[in-house]
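One chain of protein is taken out of this complex; the other chains stay put.
Let's look at chain A:
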């Protein structure tokens, strides 16, 4: 079986998820991990599925993109995406006046410290820019990383907090 990475992006309208999922179901492509959101009114979906050849899926999705409102891409990927958690989970929150390079500078600090960003979202509302990232940090490194983040945030004129991600095992 092929593992496929599919992205669908474009002008939002009701029914895109149903349309894409229907195409995949018809082809016998099993939808595994997926995420979908609206970004400033644009539909954005990324998913992994297991099923037929990439070319077949791309051809089947083509009619959805026919009016030029949606762009769907299909790419075969190697099914080695299961990575063990690489460290301790933390949540980084950054907020402040919007300017160029906030995500670049802050995530570079995390990367240089051996951290791995596993989830990230940003919001721009008025002049307020908000970044929330989930990150795995090398054990015992959080205090030092927090210090570096604080210094970089000060240079950018924004605020930052780094807190352990809560996991409740029930």
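Note that in this section a residue touches a chain if its C-beta (ideal position, glycine included) is under 8 Å from a C-beta of that chain, and two chains touch if they have at least 3 such contacts; residues count from 1.
To be clear about the criterion, contacts and distances are computed from a predicted model.
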item: Name per UniProt, for the chain absent here [options: "Na+/H+ antiporter subunit C", "Peptide deformylase", "Protein-arginine rhamnosyltransferase" or "Tripartite tricarboxylate transporter substrate binding protein"]; value: "Peptide deformylase"
item: Option from A:47, A:133 or A:146 whose C-beta touches the chain left out; value: A:133
item: Touch criterion as defined above, residue of A:2, A:141 or A:161 at the omitted chain; value: A:161
item: Where the missing chain touches chain A, by residue; value: 91, 93, 95-98, 119-121, 123, 125-130, 132-134, 157-159, 161, 163, 165-166
